[in-house]
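The other protein chains are all here in position, but one chain of the complex has been omitted.
Just so it is clear, A and B label the chains in written order, and each chain counts residues from 1 on its own.
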Amino acid sequence: MARQFADLNPQEVLALAVNVEKRNAERMTTFAQMFMQYDPRVGEVFEELAAEEVQHQRLLEARYRERYGDQMLPVAEEDVLEVVEAIDLEHGETYVFDDHTVRAALEVCLRAEQNAQLFYQEMIPRAPDEALRAVYVELANFEDDHIAALNTRLQALGKGTGRGPERS
Amino acid sequence: MNEGRRERIALTLVIAALAGVPALLFGYQAVAQQRVAPPGTQVFRITGVRQAPPHAGTWTLGSVAGGNYWLHRAQPLQELKVAQGAKVALRIGSADVHHGFSIPALSPDHYDIPPGEWQTIPLDTSRTGSFPALCTTKCSPYHDQMWFAITVEEPLGPPDVTMQVNVSEAGGFQPARIEVQQGQIVQLEVTSSTDGTGAGVGFAITGYENKVDLQGIHKGQTRTFKFRPDQPGEFMVYSSTTAGPAIDNAIGTFVVKPKP
Partner (left out) sequence: MAPSGVEQTAPVPIPIPVLKFPPDDLRPYGRVNLFTRFPWLERFCKSRWFQFALVVPNLAFFWLFLLVGIFGTPVGNRNMIIVFVWILWWVVLIAVMVPFGSRAWCAMCPLPFFGDWIQRRKLVQVRPGKTYGLNNTLFGKGIRWPKQLSNIWIQNLAFLGLATFSVPLVTRPIVSVFVLGSLFVIAAGMALIWRHRTFCNYICPISGFLSLYSMAATVELRQKSGDECLKCRTKNCITGSDKGWACPWGVYMGKLDRNNYCGLCMECVKSCPNNNIALFARPSFTDSRLKGYDEVWKASIMTALAASYSIVLLGPWWSIKNWANPSESGQWGGFAVYAGALWFAALVGLPLLLAGAVWLGRRLGGRQQPFKAMFLQQAYTLVPFGLLAWIAFSVPLLMVNGSYIVSVLSDPAGWGWNLFGTAHVPWTPMYPEWARVVQAGLLLVGFAVAGRKGLGAARDAHRTTGAAVASFLPVLLLLIFLTSIFLRLYTG
């Protein structure tokens, strides 16, 4: 039975955060495999983003182990009602019109990271105790670097879409 | 049900559909064709076509279907020969527009043939001769060319003698005198050099009208007809088709010598 995010304790929140990063890595690997067939550059971007999510996952796992030991609580996305951070495509017809771009790939990831940060920030004032509040703050700040890195990549694209060479 | 079995069932259904549809369609057609007339009846399927090369209306024995109609290759039916006394029916249809059908010399009936429809018409084969079958509905600019000859002959063997006759406005019947032996199987080859008033010319023998009555021989056509003269004597040859004064007034002589 899925629970409200607010009902999770700090250990569960951190375990969930690990799971979220892991799941996003899996999603982006799926998208990478799909987009390799359409535009390899877009596929490569998703691969890179997937690798970054795995890094995020490792970092959070390290924090978890520091505090709670090696036994990871089995808290997964489906155990929580809310969506914390889920990277998804822009629209349902992107494969029909082959119109996904590198810029769009970065933007969907950025959007997800920003939504996650907003989510954690909104939870901060609602935290019932200091321990949980500290975890929310930590996770919100965790997203800073991710967001900054994505914005840097977007700025490097300039006004371009980052679309790879057209292929038949 | 396991996957392999499902696939086998599906494949069977697909094959059944692909093979079954033509089998049912053409199979039923074969059966249906036999039911259009009483058993033992020879059925001729004749289609009226508004256009055929060279841009003439035509009746044709060949199949006229969606796949070949626009190729304009329908072979005109010039003459249909049947044996006297045989059970014959004509299955007449239209491949395009309203046609009509009639064999005036054999029957006063006229049949309306709407586009894409068929009529089964029993043929009276009691009387020998050659009779025009016509389109009786003004169907196209080529309507006047839509006719063919139905020739009813006695079932005789190979001819003993062949007589070639030419009919023209200038010369009438040439030769003007034909002599044959009583009991011989005579093959007449009557060629017309004129269309007369549009319906061609005829060839009939007084005293033998029930046997020899060749109607509607058009310009350039040769009608071949076998019969056995059984009555000796001297008979008059005339045109049984109204073809204008020159032909209508022409006469010839047909002499049947008694058996030796």
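Going forward, a residue touches a chain if its C-beta (ideal position, glycine included) is under 8 Å from a C-beta of that chain, and two chains touch if they have at least 3 such contacts.
Everything quoted here is computed from the prediction, not taken from an experiment.
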item: From B:E7, B:E179 or B:E234, residue that would touch the chain that is not displayed; value: B:E7
item: Residue among B:S94, B:T151 or B:Q187 that touches the chain left out of view; value: B:S94
item: Residues of chain B (touch criterion as defined above) contacting the omitted chain; value: 3, 6-7, 10-11, 13-14, 17-18, 20-22, 25, 28-29, 32, 36, 63-67, 69-70, 91, 93-96, 115-118
item: Footprint left on chain A by the chain that the document does not show; value: 23, 26-27, 30-31, 33-38, 59, 77-78, 81-83, 86, 88-99, 107, 110-111, 114-115, 117-118, 121, 124, 137-138, 140-142, 144-145, 147-148, 151, 166-168
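What we mean here is this: only the chains that are shown with their structure count from here on.
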item: Intercentroid distance (Cα basis), chain B paired with chain A, Å; value: 87
